[in-house]
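The structure follows.
FYI, not all chains are in this one, though none of them got moved.
A, B and C are the chain letters, set down in written order, and residue numbers restart from 1 in every chain.
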């Protein structure tokens, strides 16, 4: 705790995930006073066909 | 906002997702007075091995 | 299955939720060929302080 679930488009590199994990954890520790060992982050990757905003799939946006 | 996460079995076509995204968004706008641009939908697809009801995997149901 | 989780601002009436549940379920049945009895919907209500877009809390937007 805290648990952070990040849902994002497939395609980020492991290096990008590494940086995200470090920075989001730092934010939770410094701003929310969470214990560092207790911060858990998961990345859920989805495709452009599995995300829609304003009623339109991302795959259908130009 | 609102955010709608749909967890369903793999296998729907992009055309089915397109229709779902449009209809769910319309419902949120018309019935819940959400701003259309703010409605976000994600589809999480899982297999019959990753879903259980009444204690039994879908993969094990006849 | 399918499972639909709707995260939205607190304040909708039960009548609005009733309509959303009916319409989203109809969409899943008609467009995704889900079995009606298997469609499960949950509403998670949050406050304007617990939602941010573009880095700004909704509570802080004018």
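FYI, a contact is a pair of C-beta atoms (placed from the backbone, for glycine too) under 8 Å apart; a residue touches a chain by one contact, two chains touch by 3 or more.
All values reported here derive from a predicted model rather than from experimental measurement.
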Given 3 visible subunits, total identical subunits the whole complex contains: 6
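The rule is simple: only the chains that are shown with their structure count from here on.
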Whole-Å separation of chain centres (CA-atom averages), chain A against chain B: 20
Intercentroid distance (Cα basis), chain C paired with chain B, Å: 11
For chain B, residues contacting two or more additional chains: 5, 38
Complex contacts: residues of chain B adjacent to chain A: 5, 14, 17-18, 21-22, 25-26, 36-45
For the chain A and chain B complex, residues of the former touching the latter: 7, 44, 46, 49-57, 59-60
Contact set on chain C toward chain B in their complex: 1-9, 12, 16, 19-20, 23-24, 27-28, 31-34, 38, 51, 53, 58
